[in-house]
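A single protein chain has been omitted; all remaining protein chains appear in their positions.
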Amino acid sequence: MFRKLHEPEAGALTIDIDGVPAMAEPGESVAAVLLRQAEPWSRLTPVSQSKRAPYCMMGVCFDCLADVDGIASVQTCLRPVCDGMRVARQIGKRTIGS
Amino acid sequence: MRADVVVIGAGVVGAAIAYGLATRNVRVLAIDGGDRDFRAANANFGLVWQQGKGLDMPAYQQLTRGSVELWPNFSAELADASAIDVHYDRSGGLSICLSEAEFETQRTTLLRLHNQLGGAEADWEMLDRSALVRLLPTVEFGPDVVGASYGPDDGQTNPLRLLSALHAGLLRRGGALRGGSTVHAVHSDGSGGFTIEFGSERVSAARVVIAAGLGSKALAAQVGLDIPIRPQRGQILVTERLAPFLPIPMQGLRQTREGTVMIGSTRDDPGFDNSTTVEAGAWLSARALRRVPALRDTMLVRQWAGLRVLTPDEYPIYAESQSHPGAFVAVCHSGVTLAAAHAALLAEAIAAGRLPPSLDAFHQRRFDVPQAA
Partner (left out) sequence: MSRLDLLIVGAGPAGMAAALAARRHGLEVMVIDDQPTPGGQIWRSVEQAARRDDILGPSYVEGRAVAEAFRASGVIYQPGAQLWQLEPGFRAFVSRNRQAQVIEAKAVILATGAQERPVPFPGWTLPGVLTVGAAQILLKNAGQIPAGPVWIAGSGPLPLLYAVQLLRAGGQVAGYLDTTPAGQWRAALRHLPRALCASGDLAKGLSWAAMLRRKAPVIRGVIEIEALGDGRIETLRYRTADRATATVEANTLLVHEGVVPNIHAALSLDCTVAWDPAQDCYAPIVDRWGESSQVDLFVAGDGAGIAGAKAAQLRGELATLRVAVKLGSTSEDAAAVAARPIRRKLDRELAVRPFLDALFRPRPQVFAPADKTIVCRCEEITAGEIRALASVGRPGPNQIKAATRAGMGPCQGRQCGYTVTRIVGAAQNRPPAEVGFFHIRPPLKPVTLGELAALHQPAAP
């Protein structure tokens, strides 16, 4: 859906999105990386399981929620990437303790 | 404008009475207040509950049990009338005990209530921790949980859906609802009826029911009833939606059908102040996590506060004015549990024009004499 304007330079890092490695750069948000993937969405809603993707990128819509490093319901537009981060799209209602 | 009965207040108490009147073909108008009024009905936790209620007032235990008994039919009929499912589950209910001492206190309380009823077979039981785990095998209880009391007739509903359903049911059964209106005067019309003034309008009615929560005191005084009520703040938390994990509600912790977890509730007395405090939120969270520690990573979505409508002994007031016959007052907390009784017994009585002897104990004259020490 989105593409980067430049090739990643030195310092590029890799994060894992649902088991698929994804290239990222320091300073960018997890949501930005999600929007470059072949499956550019972040969650299925807990109400009707409909697909949502980052929408506002400024922390006010909560459609970019995903599981980051084992913690559910993280606003990925506010979370900078770091190397080795594990991101899982959030599927419907989260389960207790996840 | 004319009505047989005007109900002042369309919170869960007034709306249940008005709905009950409408189902009895009484021409009823319910008058509801403004959007930002104190609305206990919007702050309710949603238990339909009899366990532990009515110590020192047998009539209240009877009333509560009677209402809980009516709830299955009441919610089914209300769903027919309103086309709204109020998410009622007679799932049973738990009161979790966090120490042996709490467990013993709870057992003693329920025993005393049971004895107060006299003769009936026990419809509750005390569960030790292993029995509790057998009942709810999917819940990981905190180490402090020693057991619980369990009442199979207790249950839960969605209080906001209940209120919507009562409004819709009232309208569909031919009643009328006026919102955004503050009643400023109620007086006799000189021929046995009443005139109720709100905004720039007035309505005449043969009877009037004051069920305006904390606003009832000033209105009741206008028809010769002095009702001692005060606000008590209660704060509640609600989380994001979780996959179902808690099929049986606990006092202070339940999962709604939407999946959110409600955590309640505090009691304090700051007057007419429904702001929330972090202290209360922290206390509620800490208490919930002692019961179910795995909730620690769950997001709190909202904290709110409501003002309970309390009388000196915290039991309801149902009364008819002696100086203004035909003017009734109904104020209480636990308006959700009592909704079924309000829509049946109380509405029936008001339609008939007099309260039954079974409600005598709830007249506010009980506060006129000094309480025994």
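Letters A and B mark the chains as written, and numbering starts fresh at 1 in each.
Everything that follows uses one rule, which is that a residue touches a chain if its C-beta (ideal position, glycine included) is under 8 Å from a C-beta of that chain, and two chains touch if they have at least 3 such contacts.
All values reported here derive from a predicted model rather than from experimental measurement.
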| item | value |
| --- | --- |
| Left-out chain, listing which of the shown chains it touches | A, B |
| Hidden partner chain, touching residue among B:116, B:164 or B:321 | B:164 |
| Option touching the unshown chain, where B:79, B:218 or B:299 are the choices | B:299 |
| Candidates B:32, B:89, B:154 or B:320 - the one touching the absent chain | B:32 |
| Contact partner of the left-out chain, one of B:64, B:266, B:311 or B:337 | B:266 |
| Residues in chain A touching the chain absent from view | 1-6, 25, 27-29, 32-33, 35-36, 40-41, 45, 47-48, 50-63, 65, 71, 73, 77-78, 80 |
| Positions on chain B contacted by the hidden chain, ascending | 10, 32, 34-36, 42, 160, 163-164, 167-168, 171, 177-181, 237, 239-240, 258, 263, 266-268, 276-283, 285-286, 288-289, 295-304 |
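Here, only the chains that are shown with their structure count from here on.
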| item | value |
| --- | --- |
| Centre-to-centre distance between chain B and chain A (centres being mean Cα positions), rounded to whole Å | 44 |
| Chain B - residues contacting chain A, complex | 140, 240-243, 245, 259, 292, 294-295, 297-299 |
| Of all residues in chain A, those that touch chain B in their complex | 46-47, 71-73, 92-98 |
